[in-house]
Structure formats: C-alpha cells, structure tokens
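Questions regarding the structure given below will be posed in turn.
Here the complex is missing a single protein chain, while all its other protein chains stay put.
Order of writing sets the chain letters: A, B and C. Residues in each chain are counted from 1.
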Amino acid sequence: MPEFTLGVGGAAGEGIASVGDILGKTAARLGLHMFTYNSYQSVIRGGHVWLRLRISDKKVENHGDILTIVIALNQDTADKHTAEIDPGGRLLFNADKVRVDEKALKDGARALPIPVAELLAPFGKVEAISQNTVLLGAAMHLAEIEFATVEDVIRGMFGRKGEALAKQNIEMCRAGYSYAQKNFEPLGLAWKFSRKGRMMITGNEAFSLGAVAAGCRFYSAYPMTPASGILFWMARNGAKCGIVVRQPEDELSVINMAIGAGHTGVRAMCATSGGGFALMTEAVGMAGMLEAPVVCINVMRAGPSTGVPTKTEQADLNQVYGASQGDFPRVILAPRDLLECFDTIPEAFNLAEKYQLPVLIISDLLLSEHRESLDPEALKWDVPIERGAVFPGSSNGQNGFKRYALTENGVSPRSYPGTPGGEHVAATDEHDEQGILISDVFTNPPMRKKMVEKRGRKMEHLAKELPAPVIQGPAKADVTLVGWGSNQGVMREAAEILRGEGVSTNLLVVKYLHPFHTKEVTAILKKAKFTICVEQNFSGQFERHLRAETGLSVDGHIRRYDGEPMEPRQVANEVKEVVHAGSRRR
Amino acid sequence: MPEFTLGVGGAAGEGIASVGDILGKTAARLGLHMFTYNSYQSVIRGGHVWLRLRISDKKVENHGDILTIVIALNQDTADKHTAEIDPGGRLLFNADKVRVDEKALKDGARALPIPVAELLAPFGKVEAISQNTVLLGAAMHLAEIEFATVEDVIRGMFGRKGEALAKQNIEMCRAGYSYAQKNFEPLGLAWKFSRKGRMMITGNEAFSLGAVAAGCRFYSAYPMTPASGILFWMARNGAKCGIVVRQPEDELSVINMAIGAGHTGVRAMCATSGGGFALMTEAVGMAGMLEAPVVCINVMRAGPSTGVPTKTEQADLNQVYGASQGDFPRVILAPRDLLECFDTIPEAFNLAEKYQLPVLIISDLLLSEHRESLDPEALKWDVPIERGAVFPGSSNGQNGFKRYALTENGVSPRSYPGTPGGEHVAATDEHDEQGILISDVFTNPPMRKKMVEKRGRKMEHLAKELPAPVIQGPAKADVTLVGWGSNQGVMREAAEILRGEGVSTNLLVVKYLHPFHTKEVTAILKKAKFTICVEQNFSGQFERHLRAETGLSVDGHIRRYDGEPMEPRQVANEVKEVVHAGSRRR
Amino acid sequence: MPAAAVAELPVSLFKGPVEPDWCPGCGDFGVLNALKKAVAKLGIQPKDLMVVSGIGCSSNLPGFIHSYGVHSLHGRSVPVAQGVKLANHAMTVVITGGDGDGYGIGLGHFVHAVRRNIDILYIVMDNQIYGLTTGQASPTTCKGDKTKSTPTGNPEAPINPCALALVSGGTWVGRGFSGDPNGLADLMAQGIEHRGFALLDVFSPCVTYNMNNTYPWFRPRVYNLQKEGHDTSDRVAAVKRAFEWGDRIPLGIFYKEESIPLDAIEPALKKGPLVQQPLRTSPEIQKELMLEFM
Partner (left out) sequence: MPAAAVAELPVSLFKGPVEPDWCPGCGDFGVLNALKKAVAKLGIQPKDLMVVSGIGCSSNLPGFIHSYGVHSLHGRSVPVAQGVKLANHAMTVVITGGDGDGYGIGLGHFVHAVRRNIDILYIVMDNQIYGLTTGQASPTTCKGDKTKSTPTGNPEAPINPCALALVSGGTWVGRGFSGDPNGLADLMAQGIEHRGFALLDVFSPCVTYNMNNTYPWFRPRVYNLQKEGHDTSDRVAAVKRAFEWGDRIPLGIFYKEESIPLDAIEPALKKGPLVQQPLRTSPEIQKELMLEFM
C-alpha cells in the first residue's frame, strides 16, 4: 500500500500552497487519494506556514502522522522539521539559502541539497518564490509522480492567458525533477496509477457545491477565517449558478438578510466563524419565532474570542446549542467528512423548509479548509428537494390567512410574499394563528401556550426523519471511541491502528447533535465496555452534551486544544493510556 | 395570621400602579409584609393591566393564589375577575361606569358599587383617572388599613412641590374611605401593626442598591424590558452615588464600554434582557480572553425573540451558559429572592475582580419587577470588597510586564492602566504571558495550551469559594422539589402547603449555576425519594443542565410557559399529580 | 416598481386586521394613513406590498395594514428588507420604523443600505424618543432635553439622519410631518416610485413621552422646501438645508437623482425575481463546477 506524506514549510508568501495544490491535483488526477492540511498564521507575510500533504493509493481521511519528504523553503523549516522526518525520509532544501543539521536527522533519513540558483540560472532574473517550483520538481522524482501529469496540471492552473508563464513554471519544475533524477534514488513507492480522475477540494468548497445542488439562491457572508472560503467560491461562481451573493456590513446584517430572503421563499444560507456567529444569535431566535427557514454554518476556529484565527478547535457547540434566548426549535448538524459537507446542505435546506426553522451546521477549520481527493460521482447533484407546505394562493384578498395555523405536526403552510390571499405579518412578538400580536393589548396566556407547543411539536416530528447513529467497526469491542463532526477521520484511523495492535475498537461519531438520538445513543453506550470521548477542545463540550442528552458519562476522554488537529497515532497511543488508567481506577 | 390579596385591574394609563404603590407602601410602613406582581402588556395605553398585591403579617414571597378584594377600574376587569374572587371577598367598582354580573360571584363574595362621580363632585372638574384614588380609599376601609398612614404616604409621594395635589388626592381617597365606612363591613383582619418601617422595593431596585454597596462606578444599559428598571434608578441616582451612567446606541456598545471600564480598574456593570444579551455574547468571550472583570445581568422575559416582552419566563439559561464561542471561564449566578438581588451584586463583583472574568447574573421579570417589603437592616452595606491581585506599579518603564503570568491558581495580577511599569496590551488573540500575540508569525501550540489551562484553573479555585447548596425544609421528605432562581418563592410556599396536607416535601433551589456544585447536588439528589424539577419554561433548560452536570434525571417536572408566574397552590396540586403519575409509572 | 400606470385602489383595501393600539393622538396614525393612501394611489396590490419593521411603537405599523409584513428585530428591519427585496424584487418593499430602531441600534445598517442603494422606501417615524420602552433619550433627542434616561438633560448631540443619508450617497432623501397627511402621502408615493433606496424621515410626535417636540412646537416651524425653490439636484445645498433646525425646519425633498438600484444590476436577478427561478442547475454547469477541482 504505497503512501507518503510531504511537508512543505516556509514563510507566508513563499508559495507553499501552490506546491500543495500542484502535487495534490496531480495525485488526484492519477487516481491516487490525498489529504492536505495547511498550518498557517494570522499574518499576511512571514510567519511559519507548514503544509502537510498525504498521498496514498487507498482513501486517506486525515493528514496522518508520518513525514516522508520535507521541502524546506527557509531556514526556519529546516530547523523545526529536520528531526521529524521518518527514517527513510528525505529533506529537500535550497542549498544556497538553507543549512541543515544532519545530526538531527533520524537514522536512514537523508538531507538532499538542491542547487536552486544554478538550476534557475537559465531562466534569467526570476522571482525568489520560484525556488518552490524547483524543489517541487525534485520531490516529484522522489515520490515517483509522473511528470507529464504535473505538466498538465500546471498548464491548467495558469489557464489560456498564462501560457508563457505556465511554460516557464513547467521548465523550472523539470529542472528540479531532472536534477533529482540524476542525483537521488526515488523512494520506491511502486504506484499503480488508476488514472481515475478525482477532484481535489476543500470542505468549504464542498459546502458551496452542496448549496448549488440544494438550489440555494441567496448567500450572504462577512469575511471571517475559516469560513471565508465559501464566500470566495460564491463570489466567483454565484452569478453563473443563479445565486445572489452579498457581503454586507457585518454579521448582523448577514443573517438578517438571509432570513429576509428565506422568508420570501428562496433558499438562503450564510456562514461565519464563532465570533460572527455570536453576533448572529439574536436573529437565530428570530428565525425560530417567524418560522423562517435559514441555513447557517459556524466554522469553528480556536477560541475564545479572536483566539487563534487560523487554528482548529471544536469549542462552539455550547454557543450554537444556546444561541438566542427562549425555547424554540432548531436543528444542529455536524458533518463528519468532506462528502458530508456536500450532502448536509441539501439535507439542511429540506429540514429548514419542511419544518420552517433555522438549521445550524457546525464545521471547523480542519474540515472546512483541508483539501482532499473526492470522486466526482460521489456528488449527488440530483438530491431530493423538499420545500414543505406552501400555500398556493387564493382569490380571497382579505385579512385572515392563518400563517401560524395550529396543526398536528406544528407546521403551518407558508405563504410566499407575493401570493394572493396569503397576506400576513410574520412577527417576532408572540402572535396568534393569523400572526396578530398577543403581546399587546391583551396577552393571551392560553394562546401563548398553544403557540409554544406548536413550535415545539415540529421537533418531535423532525426527529423521526433523522437517520439513527450507528457504530462503525466491530459491533463488540473493548473500546468505543465517541466523538462528533470532523474528528471522525482521525478517530477511524486510530481505531484501525488499535485493532492492528490487538485492541478491539469501534466508534460512534455523531452528526445529528440536536435533536439528539437519545434512545439509540443510550443503547449503544450502555452496551459499550469502555467509552472514550475524543474531541478538540478543553472543557469537553460534547461529553457534557452527551450527558445532558443521555445521562451517561464516558469512562475517559482525549482532548486537544493547542490548535493543531489530532493525529491518528497520537490518538491511538492516548487511548491505550486512558484505558490503562481507567482500568486501574476501576 | 391576617392576610389578604388585592387585585386592581384596568387599562394602561388608568393609574393601577399608583394604587399598588400607595397601599403597598402604607402596609410596609405599618410593619406588614407585602408582595405585588403587575401583569401588563407591551402597549403604552389600553390593554389589560392586572396588579395583585398580597399583604400579610408574616413574610410573603409570592403573590399567592387568593383574591380577596378586586378594584375594577373598567368593565374588562369586572368581566374577567369577578368569578375569581374568593368566598368572602369583595369587588369594588365605579357604579357609574361598570356593570357587574352578580351571578358570577362565588358564594359569600360581594360586589360593592361606589358612586364615584358623586364622591368626586365636590372636587370640581377632575381627571378620569381620579376614580382609582376613590376606590383605593374604599379598599383601605375594607382591609382595615389605617388612614393616617395612607395620608403620610400620599404626601411623601407628591413631595414638597406637590402639596396641593397631595391634599386633593388625600381628600379623594378619604371620600372613598368614608363612603365605605358608612356602607360596608370591613373584612375583619384584626391586624397588629408593629409599625416597624419596611421598604417596598423591586428586584431591579435591589440590584441597583447592591451595585452601590459593591462600589460599582460604571453602569451602561440600553433600554429593554424587564431590565430597564435598573437604568431608570441609575439615571436618577447615579450621579449622587458617584456612578457614571450611560445609555449608548446598542447593547454591543453597552457591554464593550463596561468591559473597557472594568479593564481600566473600575467596577462596571450592565444589564439587559435576552435579546440584548444575545448581542452581548461576543463581548462576554472577549472579557474571558482579556481576563477583564465585568458583571452583566440578563433579566429574562418570555421568548423566543421579541416574544412577550412584559411576561416572565426562565428560558435564557442555555443562552447564558453558551454565550460566545470557545472555552473560557465565566460565572453564572441566579439570585432566588429580593434580598439576594442586593447581596449578589457585591458577591459578583468580588468574583469578577478576584478571578478576572465575566460574571453573568440571571434574573427574570418576576424577580426584577415585583415589589416586596424588605427590612432596611437586611441590606448589608458594609460588604467585603475584594479586588483581587493588583500590580502596585514599579519604576521599570520597559516592556516586559507579565500581565498573563502563568500562576498556580490561574490568576495573574492586573495592572490598571496608568500604573507605571505595568504597560501591556490586553488582546483577544491568544497571547503569551506578556500579552504578545501568538496567533501571528509563529503560533506557539505549547504556550497556547498553557494559556487555555491557566484560564481554566481559575474556575477550579473559584468553585471552592462558593457556598454549597442546601436542602430547605426537612432533611428527609417524600418529595424533593428542585429549581433555580426566582421560583424559590413559590416553591417554598408550595412545599409548606404540601406539608400541611401531609406530603412531606423539601426543596433544593440552586443559585450557583456555573460552576456547579456537582458533588453536593448529586449527594442531595441521590438521597431524595422523588424529585420534581419546577421551572418556568417549555423545554426544561435547568433539568437538562442538572443532568449535564450530575448525570441525574429527575422523576418528574412542572413547567409553565404561558408568561404568567406560577402560584403556590397550583404548584402544590401539580406536585400531587406528578407524584401520583410517577409512582404509578414505577 | 410599477412601470406602467395602474389603476388606483380603494384605501379601504389596506385596512388591517386590528385597530392600531397607539396612544390617542400619536403621530404614527398619520403615517399609517398616509402610507395606505400612497399605495392605494399607486395601485399596488396588498399581495405585492411588503412592509418590514423593527421593534418600537412605530414598528407595530405592519400589523395595522393589510399586506405582507415582517415585524422583525429591534434595529434589524433594514437588512431583513434588503433580503426580501433581493429575493423578490417584483415586490414593493417599504420599511417602517422608529428613530431608536433605525438611527440608534440600526444606524450602521441604515448608512450602509443608503450606499448599497437597493430599491426600498425607508420611512422613519422620528419622534425623538424611545416610545415603547417608556421614554428614554433617542439618537435624535435634542441636546439638553430631559427624558427618563437623562433626567438632568441629554448631554449628547443629536444625529442628523437626512444629512447622513446625503453624505452616504443617498439617491432620494426627504422629510415629512404627520401633521401634514396629504404632503406625507405624496412624499411616500414619490419615495416608492424612486428607483433606489429612499429615506423619508417623518416627524411623528410621541404625545406621551416627548413634551418638547410636539405638534404645536412643529407647526410654526416647518416649511416646504419645494415651495422655496430648493434645488433637489444640489447635494451640498441639501446638506445645508438638512442642518436647519430651530426656527425654520424644512420638509419635502432634500435631494433626488436618477439611479440604477443594485437589484437592477445584480447578475443573478437578470432573469427575473429570484423566488421564481428554478432550483436545479444544469448538468453542464455542474460539470463545469466540478472540473475546476480536477
């Protein structure tokens, strides 16, 4: 099972992302699988950017914890990462600029200097950033990636207008490739390229495509890392997909616009990160009260407050669960992998429109910004679109339309503005079936009670639609890992490692956070021998949520909150420690 | 034990509140106890305002569920409340305006018409509102309240400038009083007036006095029912207490100003209701990250969204618990009665300053707006004021002050701006001990981890300071009522009723919501035979909180969410039903 | 908005399901009546009218007119209305709210909406007070005025909403007075017909909490800009007029210009109202989108 992981490091502005993009796309085209995670900082130039790209011929769901080839674009990278390279790995560096401490290398790892200036000499005066292309070329040779496909990828990236530039880049890359061919042994990965073309795509881009599939027609957002990727995609592609894309003055405006649009009958979505979501909470309650559909994504980053804007964390669950005052129905979904990013959007819109409520999606920097290979056939463009009960109109032009009719399942047919006979006012004050306020003049406690219950009933019915959670891996196991959202990728591989080491392990990763499958999850956890909650935060927000919903506590937990995503080997090791400590405690 | 409850009803603008104020103050001066609850609507004129005033010679903690005298200022009131008057009760009404359906009266209740126009004739042309004073006079006679004290109270209300007006009002009141003396039997309450002067005060006013006692020097707020009472008090009295009072453009500004002031070294507070608090949440996280002290009160009203602005509910617990993204320390307190409104503010400031974090107080319309008698001696003005670790200054004018020094208890000495040698930047980005950002240039995962843990440690130490919850009532009981905040008043009386009826009942009412006394509460609940959670909301937010913190579920619950506060008899009856149903289930 | 001339409708068609619960004499009655008159005159069907408001006494208005309406959050009517208009630009969208709602908590949205220039009429019932919350200072309360929140006099200078709109690129800026119902209805009709974001600030006295800016106070002071030959195409002159306060207070149109509203140039709206567009994209576009990632 050939596989390797490349690390590219340098300062912001040194072209790290493009190395990852070219190599990643090439691998995907050749039919390999890839997963890349970019560790960067909240600074425009400088800092230490560190991208890891894992390429394998089987599906990979995280960036792993091996390091086969490192491209050091600056001294800093060599200093930081030389010692991390696996035995048998290689360090590629610009011999003119970077000095390597060979003693730091693990046994069998080797440092391979590339005479970049010499190789670039034929090109005349070129920008300093060009070193990345030369070193990439050298890495292609080591990793035995076919050069012809790289050529195609580079050409595709520059497009028709950039033919000359593309050519120059290809030649620079070839210079590195040829130099490496002459001087270094490849890693011996023995690929079999299926040449099945795969996409290379981020979670944010998958959300965007999902929105198109869902028939989203309105997208509003205010820039905020790590949610901005959706805005970028939408700004570029919205018009051709028939989507109105707006970046208004703040997040208050973002969600209120989206609710206005959603209320009017178009599918409207918005996204932000934790701080922006905090500003949106009041309007989430408004959507609950108006019974207006809206889909909102909170892409978590390391908090609290401004926190570490370019780092990942899963610590906004409390915020999303508690968004806005009062009791009202809402749905909270946490997609667990790239494909679910796509699939969750149509699902969210169907729930939002059928039940007329806000659907909140929780993602995180890891899920939203990582790049991964994806089969194009996996994207189900032809999803069912369910718009729920809609009033068709009538010739009655009088007052009296019951927008909030008391129904058995709590859902009252909507009347899109513009529909004859369906005139009404949707109000955030408590109201009666017609929407007439009952907060003024005579507060009507019995009607108030009915309206609270009507809204509440929607949740009971909705809950029945949601697919129940299932155990992944063996039905019976010594250890059950429990988690949510994006951690699935690392948890699955950790379980695999553990099973390989004789610790039978299965996992439960929850996507449907609210409403919660209390009965099903309780049954699963009660059967489990030893449960460990794995999550990317300090206080164990999901662990607490689990207890709130089931009354059950887990036997141990693994938490990380330094901003870096978990790695499978690290998790597997910690599981063993936790089990050991836990069984001693018993 | 003499006691009666007066109900006054009419449209907004008919002077209902002043009837309650005069009678309530009079009772308090005479040494009686009183509790009043005003049921009004979100409308400036009109609507149906319904004020209930309970007067007793023992302490009363809720408005009860009896109705002894009703003053009907309009037809609506007579129509709505005639049938509710207790046997033996009286309905007073303006014979010129209101018709009463005597058949609706319970046995032994009587309707007493007052010829208002005739009684007011001697005063010439007077405003229609004057009927309230005449009817009040009649009620004083029925309730055997001393007229001389009423005179004093009215005089005090109009102040020196209003002597003529006061006199006229007194005479109008006397006209009603004398008419009743001549025509009706009093209720026969046989008061013994201790004449111990008591205050009559609202929860919001108690919060305000508590702020003065705590040394609060900055108060900011944007008007929002039911929190506005604090702003009104502060606007009138702030200057003389040395408090800067500001009403800025919105709640975002409110809390950010307060945090700026708190960071600078003054005790700063703000208050709002649920919708305003939603807007404040991002800044709550900022206070957590800057480690700035701030006290913020969320006075709940019936939600979601604009909801029923003038009605009570306890449904903002999720919002306050989940306020802002990320994990950071915060304290959540829910005062349970009038006196605790006062006491909680100094306590909150001490916690906020000693642990440098946001302290969030949850109140509700019932607690904040009800009026109650209070012994002036009960107010502990001389509370301890603990400001926590403060850097005294030094001659070192260089960079290097460690504002966020890693300490054992997580608290690092603050340096008030202006202090020599303590210069630093407090940042919402993650930072090192000096406050230098670690989100830029090089994100430092080990330092990040230390900082998260440092902030987290504050909570552990703080938790040890908080008084543990105790069982009220007998140590062992068949039924244990569990609740939080303002419901204590009604729960205590319900328990008393139940005990009187042979159902041994005790109660646990939680004030310290976060951090939570998990160990102590678990011990109490595990010992309890049958637990019932009593709260004023639809979804059972506290019940879920309890489960999240202890893993324990209650055996039954009583919830109300039509906007009206619970009443003791209603709760007692529901307890019996729940116990009955629960024991059948078992 | 209505391109071709359409027949007038009876005002009674717009009678709402309940009677307004404003205090007797409140200026907002005049605004409500004028709005009904304006839309009736323009022949806008109730089904094609969307009235969006925030929270406040004034913001209760949508409940009192027969049409579509959203009674949104305090301060958020403007973004909600923009969302509505972009979702269905065939509708006539009118925002009705108060000075606290629009110029206090909602100020940022207001100024940005002006520069964004979506085709909406924004009517502010400016009573220079927070009515519904029983009488605190608002952003247009005059300096020195006593209110419940400023018992010793307001220390802050008022904002100037018309001037704010004017310097933010406003394409139609006017002011009305609920004491002049016909003039007001006429201004509303013009504001609706204007293509772009139109601000109509209306003096709408609060008879319960504002004892300074009352009907009798306004009457001798207000004058009509259009009667004094004001040049509505001169932005600087308009700003100068907007500064007038005290003895002479202008009503009427400060400024107007032909404009192409954002909803007319937004590419996704070229094919007609968004709400009428099909939800599926073509397989060609799907393919194109996927190819970008390969």
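Miscellaneous remarks
Simple rule for what comes next: a contact is a pair of C-beta atoms (placed from the backbone, for glycine too) under 8 Å apart; a residue touches a chain by one contact, two chains touch by 3 or more.
Please read all numbers here as calculations on a predicted model, not as lab measurements.
The residue from C:Asp119, C:Asp180 or C:Glu266 that touches the chain not shown here is C:Glu266. The chain omitted from view is touched by exactly one of B:Ala95, B:Leu189, B:Val244 or B:Ala389, namely B:Val244. Of the candidate positions C:Met50, C:Val80, C:Ala163 or C:Met188, contact with the hidden chain is made by C:Ala163. Residue A:Tyr222 is the one among A:Phe4, A:Tyr222 or A:Trp484 that touches the chain not shown. Touch with the chain omitted from the figure is made, among B:Gly108, B:Pro392 or B:Pro420, by B:Pro420. Of the residues in subunit B, those that touch the hidden partner chain are 25, 28-29, 197-201, 205, 209, 212-215, 217-218, 220, 237-246, 248-250, 252-254, 256-268, 282-283, 286, 290, 374, 376, 379, 381, 385, 397-400, 416-429, 434, 436-437, 440-441. Residue-level contact of subunit A with the missing chain is found at 13, 42-47, 222-225, 228, 231-232, 235-236, 239, 247, 249-251, 275, 305-306. In the full complex, subunit C touches the hidden chain at residues 104-108, 111-112, 115-117, 139, 152, 155-160, 163-164, 166-169, 235-236, 239-240, 242-243, 262, 265-267.
Heads up, the rule we're going with is that only the chains that are shown with their structure count from here on.
Greatest centre-to-centre distance from subunit C is found for A, with centres as Cα means. Rounded to whole angstrom units, the spacing between the C-alpha centres of subunit A and subunit C is 41. Rounded to whole angstrom, the centroid-to-centroid distance between subunit B and subunit C, based on C-alpha atoms, equals 38 Å.
Computed centre separation for the pair subunit A/subunit B is 43 angstrom, with centres defined by C-alpha atoms. The set of subunit B residues touching two or more other chains comprises 42-43, 46-47, 275, 305-306. Counting partner chains per residue, subunit C has residues 21, 55, 71, 73 touching two or more of them.
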